[in-house]
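A protein chain is absent from this complex, but the other protein chains hold their places.
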Amino acid sequence: MAATQFVVNGLLVGALFAAVAVGFALIWGVVDIINLAHGEMVMLGGYTSYWVLSLVTGNAEGSPVLFLATIPVAIAVLFVVGYALQRTLVSRVIGTDIFLTLLVTFGASIAIQQLAIQAWSANPRSIQVRFADPSMTLGGIVVPKMKLIAFVGAIVLTALLYVFLQKTRTGRAIRAVSQNPEAAALVGIDVEHTRAVTFGVSSAIAGGVGSFIAVILNIQPQMGLIYTLKSFVIVVFGGVGSIPGALIGGLLLGSIEELVAGFISSQWTLAVTFSLLIVLLVVKPKGLFGQGVEQ
Amino acid sequence: MSKATAGTETAVESDRAVLRTDGVTKRFGGLTAVSDVNVEIHRGEIVGLIGPNGAGKSTLFNCITGTLTPDEGQVYLQGEDVTDWPEHKIARAGLGRMFQETRVFGDMTVRKNLLLAAQEGGADVGNLLRRPDDSLLARTDELLDYVDLAGLADTRAGRMSFGQQKLLEFAMELMSEPEILLMDEPAGGINPSMLENLIDYIRNANEDEETTIFLIEHNMDFVMEIADRIYVLAHGERIAEGTPEEIQNDQTVLDAYLGRE
Partner (left out) sequence: MSTSDEDSRGALRSILPPEAVDRFLDTCNDHGWLLLGLGTVAAVSLPVLGLEAGYFMTVITEMFLFAILALSWDIVGGQTGYPSFGNMAFFGIGAYTTAILTKDFAFAFPVAFVLAGVAAVAIAAVIGAVVLRLRGHYFAIATLGVLLAAQQVSRILDITGGASGKILLQTPSGETFYFLFLAVLVVEMGVVYYLSSTRFGFVLNAIRDDEEKATAMGFNTTYYKTAAWMLAALFTGFAGGAYSLFNTFIDPQTAYNGAWNVELIAMALLGGSGTVAGPVIGAFGLHTIIEIVESYAVGWQLVLLGGAVIVTVIGFPNGVVGTLREYASEMDYYKHGGMAATNDDAEVSSDE
């Protein structure tokens, strides 16, 4: 019974990991870089929601509806941040050494972290959402309502991205660039703009997820790197460029972490995640679902 | 070390093949890239390997060098079964390789490229931790003179032209004195006057240094001029073998080229 409860908790959180990882995978696939500042987008999204809510209510508390209303703000802000990050920094190192692209995004990550500390201090914060009855019980399993909302929210964000990529003109341009930038340029696609939009969209989703994380967990300026690495684990597991793969990977990672936390200790979850990362890299560097990608 | 072994065993091995493949087969998924191919290269020969695009020539090379492991069949280097050896060990046993796209170490100087290629002392740790001695340096100067690259010894290899890099790569192979040298399209992408030089260099290496050469080539004039014998591959199978004259008059070869190219 305990195990089932842990798995349910894990699935609820795992959907959030998955939504962050989907954006990370999209940037990897389309722009062909690993964005080490991706986790910072989650952090900034969380702080945006926190800040907006504080402005409206005077403190970081509010009704569920009021909280949900802050999410579009976080998404919009992070779209701009992501778009600008690509346009001003990343575009300058695309096509050079992979290592230099990693270093630029790592540099951005460090700078953003410290700016966040300057702006909001290093203390962890969280948003309080008021419910008359915070949890419900389904067949003996406790499901906190807010976690359920976050789970649904993360799934909706991922689904929206999927529809965006499949149905819209911009989405098709993004997929074209991911397959062959030269050919895409030849048929009149603005490759630089498309890449920047990819960055914007991916960051926006990460930002939206960050808002939920601010409610169900907490936010802190240095939290980003962990989410970047979790995304990497998920993408390596699910395969670069595979949204279903990332979704399964995220749910699985969440479950594993909750099981470790439940049966051993929550202190060991990160160590287990990183060990998993290294084992996965060595055993199956091309992912279990997606097609191979050259290094 | 391979040199020493070769010296003592020359008498026994003189009539044996330097390189022999026995029924080598390599499949990629459902596609059979190389199917049951036998080749035999004797000491002192220059042997050509030709065939239409996609015939499996490069795959056969990769199976021989150990970059790929054949699904079936054996590869023998100087009578020894090297089929399952790792690539570096096969190279160390006396198999040299020049790549199609010309590969030198671009951020290192021309001289360092050559010093690296020298096989004397091999991978012995003590030797690797010593500075290269004067005789080795003298040998690099000699080889650079030979291929007309003297004066560029301290230039970064990556700064040189494609043709010069090709010459450097060739000099590196001379430096390592392989028992057999596999060349993948040596004439590809170079101009006619340089081609003349290259033919001379290859001939000289073959005659003076007794280097055995096995080469893939698309330039028919070149291969017909230089090779003692030629193997023809098509669809992964060996369809002909013989002297250049025989190959030029072989109907199956003409069909393979005209029908598929």
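Every chain is named by a letter (A and B) in the order it is written, and numbering of its residues begins at 1.
What we mean here is this: a contact is a pair of C-beta atoms (placed from the backbone, for glycine too) under 8 Å apart; a residue touches a chain by one contact, two chains touch by 3 or more.
As the structure is a computational prediction, the values presented were derived from the model and not from experiment.
The hidden chain makes contact, of the residues B:51, B:73, B:132 or B:186, with B:132. Residue-wise, the contact with the chain that is not shown comes from A:110, picked out of A:69, A:84 or A:110.
Annotation: of B:42, B:92, B:203 or B:235, B:92 touches the absent chain (contact as defined above).
From the options A:80, A:183 or A:271, the residue with contact to the unseen chain in the full assembly is A:271.
For chain A, the residues touching the chain absent from view are 28, 34, 89, 92-93, 96-100, 102-104, 106-115, 117-118, 225-226, 229, 232, 236, 265, 267-268, 270-271, 274-275, 277-278, 281-282, 285, 295. Considering the complete assembly, chain B touches the hidden chain via residues 65, 67, 86-89, 91-92, 97, 99, 103-108, 112, 115-119, 122-123, 127-132, 147-149, 151-152, 154-156, 158-164, 167, 172, 176, 189-191, 193-194, 197.
We adopt the following convention: only the chains that are shown with their structure count from here on.
Computed centre separation for the pair chain A/chain B is 50 angstrom, with centres defined by C-alpha atoms.
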